[in-house]
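To start, I am sharing the structure in question, which I have written as structure tokens.
Only a single protein chain was left out; the remaining protein chains are all shown in position.
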Amino acid sequence: MTPEHVSAHGMERVIDARGLTRRFGHFTAVDGITFDVAAGEVFGFLGANGAGKTTAIRMLTGLLAPSSGHATVVGLDVATQSEAVKRRIGYMSQRFSLYEDLTIRENIRLYGGIYGLSSAEVRRRTDRIVARLELESAADEAVRALPLGWRQKLAFAVALLHEPPLVFLDEPTSGVDPITRRQFWEMIYEAARGGTSVLVTTHYMDEAEYCDRVSIMVAGRIAALGSPVELEREHGVKTIDELFVRLARPDGARAAAS
Amino acid sequence: MASAPRSAEAAVEVRDLTRRYGPSIALDGITLSVRAGELFGVIGPDGAGKTTLFRVLATLIVPDGGTARVLGRDVVGDLWDLRRRVGYMAGRFSLYPDLSVAENLCFFAAVFGTTPEREYERIAPIYDQLAAFRDRRAGALSGGMKQKLALCCALVHRPEILLLDEPTTGVDAVSRREFWDLLARLKAGGLTILVSTPYMDEADRCDRIALLQRGRLLGLDTPAAISGAFAGPLLAVRARDRYAALLALRDYAHARTVYPFGATLHYTDDRPDMPADRVAAEVTAFLKTRGLGPVSAEPIAASIEDEFMARMGAPEYASA
Partner (left out) sequence: MSALTGLLRKEAYHILRDRRTLAVIVLLPVVQVVLFGFAIRTDVRDVRIIVVDPLPDATTLSLRARLAASGVFRVVTVLPGADELDGIFQRGEATEAIVFEPRFGERLAQGLPARIQLITDGTDPNSASVRQNYAMALIGAWDRERSPARGAVRIEPRTRLRFNPTAESSNLFVPGLMAFVLTIISSLMTAISLTREKESGTMEALLVSPLRPWQIIGGKVAPYLAIGLVSMTAIVVEARLVFHVPLRGSYLLLLAEGLLFILVSLALGMLISARTSSQRVAMLGALVGTMLPTLLLSGFIFPIESMPRLLRWVSYIVPARWFVTIARGIMLKGIGIVYLWEPTLILIGMAAVLLTLAVRSFDVRLE
């Protein structure tokens, strides 16, 4: 454990990004962002569509190489150790999570195998997940038969299957009903309390308030970074929603959106 | 802008509408009506049946049971008549990504026998926000811009009613606000608008709303009436360690539901006739005994979301 990975609070940083930049030709999608995420922290990664969130996350998950700048994720360099990064983190995408025509058990077994868990371990964790989500009756049905909310919760559990220290969630509650959304967030809290760091993106501004800290990206840069309470006080607003609007459309003018 | 025909008949009239997809029921006997000139919201999460409902109204699919009439015409029998009069925005982006903004608009105008120039006044407030991108390919626009373009294309032929299926889904919070501002302007011009959305906060911007969940109507009224129907006291609890407070509160003997709600926790009690202040005091005291530091609990008015959740009848998180 080198000192660089220890934040000011003395906790190990699971993400440490310094001046992270990504260019596509003439277009700078991510413009030198600097932030860190501590162990067990729930970090909200916010921004409008096209602000650079997806690109930033792709760099942090080892899917895209940075053009310049530097970031370590779970102590590994994203530029030079991207494969190792992928093995150690968890990831849940909005677009795709589980194979619909496989059953719950089969999905868990598949991912367990991918992450190198022994079959005994897979069985044990499968039982644990099924019990936690109260899905005993549906454990051998195709995932397709589950309603969306349950699928998302299951996908989250599977993302945590190999007990990663950090998990990335991309709009995990999109379209889900309000009760299941909150149950999902309770799962996030549980995971965080257990020491797993969570970096989550969302369009639901009330969910931003659930996070320990948030960052708001505008045009490739981080325009705000801190705990929701701090930011609200600093900018004199009542909610993150208000802050978001203010930052994304400065002076109420219709800035070119793209 | 020209106003929609003000007839005594409702703009949309749905009765016992049913529609299945294989074994699952998408719409389970829905009955509702929309008045001319109304901004009507269909609120519900994924799987509620919003898209199915809108597709039936847009004459794209046929219901299994019940009837639906739009602008006084039957959706099954009068489909060609309706297709001329309805402005429809599908649930996912259904414009041509390889055509530019201007080309898309020209095309959809031509299909209805008009041109964007002729209808410029009508679409101006929206098109002005797009004008800078008129030659950009639609596929290269951001989510918010795409939806504005789709709205333009739906409006360009002077429809008598707008059916917008989840126009703000997946769009960032700012673009969403702008979109609803545009809708308010359109409504002010007299256009009847039906919108579906999963975002509960957008419900407040509608004249009336229908709450939809798993194919069933949970409620149909003005936003104020729905949130006002909330039964019993509702507290917003603040604590420094929210998760710990959540778990602790669930242990409280009289807790009916405890849910995170942004910066606070929403607490409902299983004693609906208790005055809210007393409940607040009790809860505060309880939390203090659990050593949760500075906490506050204050009675608040329910939002649409609170009421929606109450009506959902989902497994309630009470330990008692």
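Each chain gets a letter, A and B, in the order it is written, and its residues are counted from 1.
One rule holds in what follows: a residue touches a chain if its C-beta (ideal position, glycine included) is under 8 Å from a C-beta of that chain, and two chains touch if they have at least 3 such contacts.
Just so it is clear, the model here is predicted, and its values are computed rather than measured.
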{"item": "Displayed partners of the chain not shown (whole complex)", "value": "B"}
{"item": "Sole contact to the chain not displayed, among B:84, B:185, B:240 or B:278", "value": "B:84"}
{"item": "From B:48, B:61, B:130 or B:218, residue that would touch the chain that is not displayed", "value": "B:61"}
{"item": "Which of B:26, B:153, B:195 or B:249 contacts the chain that the document leaves out", "value": "B:153"}
{"item": "In subunit B, positions touching the absent partner", "value": "55, 58-62, 79-80, 83-84, 86, 88, 90, 92-99, 103, 106-113, 115, 153"}
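In the analysis below, only the chains that are shown with their structure count from here on.
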{"item": "Footprint of subunit B on subunit A - complex, ascending", "value": "47-50, 147-149, 174-180, 182, 185-186, 189, 192-193, 203-207, 209-210, 228-229, 239, 241, 244-245, 248-249, 254, 256-258"}
{"item": "Subunit A partner contacts - residues on subunit B that touch it in the complex", "value": "44-48, 129, 132-133, 140-145, 169-175, 177-178, 198-200, 213, 242-243, 246, 259-263, 305, 308-309, 312, 314"}
